[in-house]
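Missing here is one protein chain; the remaining ones are kept as they sit in the complex.
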Amino acid sequence: MNENNLYDVVIIGGGITGAGTARDCAMRGLKVLLVEKRDFTNGATGRNHGLLHSGARYAVTDQESAKECIQENQILRRIARHCVEETDGLFITLPEDDLAYQQKFVKACQKAGIRADVLSPEEARRLEPAVNPALKGAVRVPDASVDPFRLTTANILDAKRHGAEVMTYEEVVGFIIENGVMKGVHLRNNHTGEKTDIHCKLVINAAGIWGHLVAQLADIKINMFPAKGTLLIFGHRVNHMVINRCRKPANGDILVPDDAVCVIGTTSDRVPFDQIDDMRATPEEVDLLIREGMQLAPSLSTSRILRAYAGVRPLVASDDDPSGRSISRGIIVLDHEQRDGLKGFITVTGGKMMTYRLMAEQATNLACKKLGVDKPCMTATTPLPGSEESAREIKNELQSDFRNLTASTSRMAEIGRHGTFTKEIPYSEIEDHALVCECEEVSVGEVKFAIDKLHVHGLTNLRRRTRIGMGTCQGELCACRASSVLCQLGHTEAKKALEDLSVFVQERWKGDRPIAWGDALKENQLTLKIYQELFGMN
Amino acid sequence: MSEKIQLHNLSAHDFEQCLKCSICTVYCPVSAVEPNYPGPKHAGPDLMRYRMKDPDFFNETLKLCLNCKRCEVACPHGVKVGDIIQEARIQYSQHSPSLRDRMLANTDFVGSMATLVAPLTNFFLGLSPAKTVLDKVMKIDHHRQFPAYSGTKFETWFHRHAEAEQQNYKHFVGYFHGCYVNYNYPKLGQDFVKIMNACGYGVHLLEKEKCCGVALIANGLSGQAKRQGENNMRAMRRSLSEGNEAVLTTSSTCTFTMRDEYPDLLKVDNQGVRDSLMLATRFLCQKIDEGKIKLVFRKDYHKKVAYHTACHMERMGWTLYSTQLLKMIPGLDFMMLDSHCCGIAGTYGFKKENYERSQKIGAPLFQQIQEVNPDYVSTDCETCKWQIEMSTGYPVMNPISILADALDVEATKALNQNC
Partner (left out) sequence: MKFDTIIIGGGLSGMTCAIAQAQKGKRVAVIAAGQSNLHFHSGSFDLLGYQQGQPVCDPVTAIAALPESHPYHRLGDVEQLATQARQLLADAGVGTQGDAHHNHFRLSPIGKLVPTWLTMEDMFTVGSAEELKGKKIGLVNIVGFLDFTVPYLADALHDMGAEVTVRSFTTPLLENARRSPSEMRATNIAKYLDDDSHVKEVADRLNSITPRECDLLLLPAILGIANDRAVKLLKESVKTSLRFVATIPPSVPGTRIQSLLRRRFQQLGGTLLPNDTVKGGGFENNRLKYVCTENLADTRLEANEFVLATGSFLGGGLSSDYYSVRESVFGLDVELNGAASHVDWTTDKLFDKQPYESFGVKADNQFRVSKDGTTIDNLYAIGSILSGNDPQHLADATGVDLLTALAVL
């Protein structure tokens, strides 16, 4: 932190919205501090589909959203190359769906500027062999898959590069308000309990569903409702294109390929606020997702499920209907000076993960207006760090690294995950090649890089930055190995590191339990055999 | 919806059954000696998920795999780790086989040519300068002793000396002799015919037999292997339809290749053949169990035999048949060697770049054989025979040859006449 703890802007929330806002503000010359109470992407950002919508899904019911989506889709493909996989998507019509909807759908897409090509069922089957062969219609749209962890990290790194400061495990527990003006925040460190005060000219509340509680700290009421969404991850990539259902949007009708896995989702149920910090998938949700997923790709019925997870989105009711029956769509920026008479505080919420940049732009525009700064937004045209070169270009530059064939596969995985940052990942020493996580090709070198540059305080952080523990074994042997390596490289205290390992393994179980049958049950018994019986953990 | 869900996992080679327990890595002979090899778990199920995402994750370190399938034998969960690796090589390798690889792999062609001028070939191959040339030019390691080529092919011998009298029997079997018997060691084939005839079975060769193709698969020529496989299946179907009760073999690798690698790797359909295609030792054992065949052994046969389980034999799970038969010989002092790969892995061990590794892999086996000091080592695989003979100096005999040696032919014939 800087000497006077004085900033132009304090941004609350380390999800994609907060990260994107930090980037935009910092690029426009503002002195920024971003605070996140746990780890980046701990909220909805880390628990969604990983879908870069084309907007087609909203074309029929919400043209505005659709237009926003396709514009941002095209922008992110350019500025976040290493986070996006350009898979394209299919909207399929199954025998029980109404084929007439397809026409309406295509027209609406075209009106919103979304490319929509009608395909014959044979063409669709040829393009995507995993698709339900019984389909009677398909439309091809520019859906893509995006890695929200990488995207958030890239925004954070760019914000820092432009002078922003970023802190994790710092929670806002109160505001400094004098004479109806917000002048700063009271922070508490969630590891040490230490308290700090920060002063600033403006606070931006970008805390997702937790933004409701943050606003309450300032006695402000925003009508947010937590909406839980559950998803399932399958063990391998069954499909290569996104597969959607061509009908009115419903639960479980999107199957997205993500890196080496695929994800089916999602559901939407209101839950009370006291559940938002510990979401669990229910058996009913799991059942629904399996059955709906099988409709899109029948082979899911016999594919191994890796885990189930749940996140919570903020649904924002329009101000004049606090009962929540009429939900605002689209991006919401609240100027609390105008709305609630509290100067120095704004909230940005609503929207979706993939329109984060636009949300950030709107929030930053308002912030700049309030701070008297006149700079244009450059986030749409400036590539995010990591994206400056394509994977092929990076591979060519690092050609000599590929001479060691055995170590080269982890180098390739690094390029996929970190883009141009791969050049900063240690690779010259033999110790850097040693694999910590074999399922996901994560080397000691990559772990070193993550500790150095990516705010890693423990295994869960490491998992999000590198994919350790996200593979088939869900961290079985590698969690312990990673824990020991992290303890040594990160200079953590042994007891704390062991406690972290125990928490990590427990957290993996949270996502495995809802699907604990067949191979998943065996895998869990192996985990207990190793951690509880052999290691003596309890 | 009433249909059942998630009843079982189906995935290519059962790769999703992999729990990442790492037990396969303990039994991989290559991992024990070669740090450049990613190991079976990593080269197999681990990287398979990544290759499915992007074929660029494949690289040629996978050709260090011996295809011994000991990873599959060790796997408690039924994952076909070896198949995953071989299939990746077939699917993704851009490497074109060299002339040397083609020569080593085309045993039919090389064998035919070599037997034409066998004495010259054998002489030539035994000479140091020749070996040096093979080493430097062809990269076939100069330490490697080529098995001698026979002057007369087994097929030729059979047509001239045995075929006619096969009509005299009441029961029949087909015989897939394989390249080794045909070009290098017809005696094994002769031993086989001797035993079957003594048991009251006539032997028919296949109409047109081609090399089983195991070397072709290993050397990146799977297209040719597939064609040869289809030929062999046609020939066997025909053989079985012509009154032969089964098609028998005397080579564990050929048998495994045709029963399992054909459908699993080459997509050659062997339905209707597979159940009737087996090692001669299995057939004999089953018939003896059923009381349909009786064997009588010479009283003056006394040998100490150490049995070596070839990798593909262990994979097939048929060691039992060969060892049960050997144990039936009263004068045979039977001992079971620890199950270890001998290291040659067919054409693999001939290649200069692999030779040292092959010898390191086989070292524990060679040491145990020296300690046991048997009269013979017995094994069902011919390349194991070459490797053990060359590396230890002990003579190696196929169980069929040992049986033939120990058999009291007249007494056996007499007992089986009424069957």
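For clarity, chains are labelled A and B in written order, and residue numbers in each chain start from 1.
Rule of thumb we're sticking to: a contact is a pair of C-beta atoms (placed from the backbone, for glycine too) under 8 Å apart; a residue touches a chain by one contact, two chains touch by 3 or more.
Everything quoted here is computed from the prediction, not taken from an experiment.
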Which residue from A:Gln216, A:Thr381, A:Asn396 or A:Gln488 sits in contact with the chain not drawn here? A:Gln488
Out of A:Arg57, A:His433, A:Lys448 or A:Arg465, which touches the unshown chain? A:His433
Which residue from A:Gln216, A:Gln275, A:Thr381 or A:Gln525 sits in contact with the chain not drawn here? A:Gln525
In the whole complex, what residues of subunit A lie against the chain that is missing from view? 280, 283, 406-407, 410, 430-431, 433-436, 438, 443-444, 477, 480-481, 483-485, 487-488, 494-495, 497-498, 501, 505-506, 509-510, 513, 516-518, 521-522, 524-530, 532-538
Residues in subunit B touching the chain absent from view: 4-8, 19, 21-23, 25-27, 31-33, 35-39, 41-42, 46, 72-78, 275, 282, 285-286, 289, 314-320, 323-324, 336, 338-339, 364
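In this text, only the chains that are shown with their structure count from here on.
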Using the average of all C-alpha atoms in each chain as its centre, how far is it in Å between subunit A and subunit B? 52
Of all residues in subunit A, those that touch subunit B in their complex: 235-237, 259-261, 287, 290-291, 294, 299, 301-305, 405-406, 408-409, 412-413, 416, 435, 438-439, 441, 471-473, 476-477, 517-519, 522-523, 526
Residue ranges of subunit B in contact with subunit A within the complex: 1, 5-11, 15-22, 35-38, 41-42, 45-50, 52-54, 56-57, 59-61, 77
